[in-house]
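Only a single protein chain was left out; the remaining protein chains are all shown in position.
As written, the chain order gives the labels A, B and C, with residue 1 at the start of each chain.
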């Protein structure tokens, strides 16, 4: 990050919009497609992210599609193979299951199946995370994609990362699954999510990229490594402050890129702290955290002074009521108490 | 298994057929649906499993559907909620991605979303495993389902288990994903898979169930625990014989049920052997093996004398050529050498 | 005797009551929402009451309906407990699905209202499957799938209708064409104007009908339901209608014009039925007003019940994953 560049206060929704604007300005083959993303007088997608872009770039480049998730992703695959750089949106990440064949059997595999002769440079944006809408509107779907070879999977936790990673994702020659947590959008007014945690930070107004495949150490610490993504990064940071009061210094690593995964940095941190806690909003069983745990058990077992623990959503569908959602989504308290338990004698 | 019962030599395809026959005889609400499963003069599905059943039970109970994977699973969900017990088939497991919304957002969640007021007693049969058909006809898809709360996930490795588990699955009140490895069907004649490993074993002809949620210890050993499923159970057993020649006695556990998972038995075995090797045909990253590793790193870390290792398919799409498929699918040699490496000084 | 002649004043009064209950319930919620008192999301059906009521009036209690993200009208018309659905919207333990569902996932299994589905189009093959199960079991029950114009563009519509047709399943597909899918006008997502025309692609009867006329809805539904019940297969029924309020909470409808809006309000199904009852059939204005007051009291009682109900226990989050 060049510190001399001009910055502007942006929510994550604004930062994402800024990234798409710059990408479209700098490359005429970039276009957007999704439901309700460009309608005049409309929403700019489910979370205002594309608001105004159809005015700026026209409805030919900001395409409102029918409710046809399979065709949205399928068309993105076909467009990408024909020289364009589509940015497709699912209104909610949960709807990607309607398009799963196109993601898993097509987008992910075509480069390999062509023996490297075609590329599929598409971005699929998925709003994820619980927000009091129930079981079909709040799943964290990371690990369906991390398990699919050929897909890059990224999940920014800050406006700055969101902009730089989206620009990098659009310009990447591979299909990139781009997860956006609803409570991090920080939109304004009536379309703001009620439990939002992040409202705006200074983000450079110019064109910059954050290389995919990197993690970010958000807090240094010596006693326990906490690996988290998206909303959970923020909860882990809050937890780290509370742990610090108990004399436990946590190192918090934001795995903003799950594929490729910078396991080296995690491993080095674990070598230092000897303790690993993974925090994810995804379901426990088979979440991306299981893979981080398995990699650590393979590569750094002898450095560990305690079991590898995971704080995750339970293996239940997502309930709707706020009171139940609070039980479901990992809380700061659960992170603190689980981290503390690693130090139990 | 009652040893007095009459038995008959059955391939896994025959054992599965026998289970469906008994289920349909004993319960009029059981019916089958899928592509090419009941056509007169046809195939009995992609792998002869349902051959003859439409003659016996009629085309009303052995329903040949259009090529509409989403509607196959969707109709199964609806039928299950209306008092029937559908057994749906995908011709190849890979096509389930066309039906993923119905599996993940509907079948898995409806019992929970109804607060326990409806059940979804369906079975979804998925032929999996590499068999020289390339990237879209051979994926092992276990971990997409183990990660989805509300689904049971089972994967027999023998004709005996196949029959008893399919009967249990059909009679279970939950949606059960039933994985069948193509190279274990052991079909005869022109429709036999070329690299099949299992041709027939004695299977009781009567009605019996194997409780879902159990593992089977296929070989006892003291030095290393090898956890594997489906085809890999057989390779692990071959590997165990070779390891025995090196003086290493492997305990081989067949995780024929992935959800529910009997982690206790695995844990106890690891407590005995102090070494764990996981073998799966699924891709390495985020396979079910990652979860077994993570659970072990959480529960039995201090028993381990060596890193937890996994032998899995690589993180590449499945290539078609036999020469490449041999590189892709874990071999006996890879299992032996990886297991041996756990004993390196 | 044509079917039309069988519509009685009693039927009309019952329809008036149900439509009024739906309208007033939705408006009551809307007012509470404006005061910030409704948790979660909100998809309302003001303007579309005639479809829900006309369809469900032809169904038996043991027939199943599968609704959508916009379920209140369908549920009320099928006879669901108002208290239980209200408590569900408020996320309470007494909610119809214990707070797990919320506004988009309402149900009342005692009257055949299955959990409403928030994946657009997903209930189409599901309803088809229920109908196939009825047929398999030799029952004369039918299943109904409700969905919108937008849903007719998703793969599940195609697969579900085709499977139902070829299986001759006793299912009725009810497309409420309110011209918009969220903010997107139907003309920008398909080149046809009548969704009913798609029935031909499956060799199935399809009819496009005025969804602002509860009697027209009733007559068309009666024919389709009888057809299904008699084993003569599915029907696609499209009803032209309009949603008066926004797509979901906080939608100011910037994408559509006031004139269009007004033209539909001018054909309001409740006012139309009121006129018919009062002007043509001599029902006293007061009688209708009494019905409306009764509805209002029922609604207030339901909201009171919801507000007074306890939150679900934390433990219930973990219940009912498996049967």
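Assume a contact is a pair of C-beta atoms (placed from the backbone, for glycine too) under 8 Å apart; a residue touches a chain by one contact, two chains touch by 3 or more.
Predicted model, so just to flag it, every value in this text is computed and none were measured.
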Option touching the unshown chain, where B:183, B:320 or B:336 are the choices: B:320
Candidate in contact with the missing chain, chosen from A:38, A:129, A:150 or A:204: A:150
Sole residue of B:78, B:134 or B:330 that reaches the chain not shown, by the stated touch rule: B:134
Touching the absent chain when the full complex is considered, from A:39, A:110 or A:153: A:110
Residue numbers in chain C that touch the chain omitted from display: 153-159, 162, 165-166, 188-192, 197-198, 200-204
Chain B, residues in touch with the chain not shown (by the definition above): 35-36, 39-43, 64-70, 91, 94-95, 98, 132-137, 190-191, 314-317, 319-324, 327-328
Residue numbers in chain A that touch the chain omitted from display: 28-29, 31, 60-61, 63, 65-66, 68, 70-71, 73-84, 86, 101-102, 105-106, 110-121, 149-150, 152, 173-174
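By our rule, only the chains that are shown with their structure count from here on.
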Chain separated most widely from chain A, comparing mean CA positions: C
Per-chain CA centroid nearest to the all-protein CA mean: A
Cα-centroid distance, chain B relative to chain C, in whole angstrom: 41
Geometric centre distance via CA averages, chain B-chain A, whole Å: 32
CA centroid of chain A to CA centroid of chain C, Å: 36
Sequence positions of chain A contacting 2 or more other chains: 94-95, 98, 134-136, 314-317, 319
Residues within chain C bordering two or more other chains: 100-101, 105, 117, 119, 155-156, 321
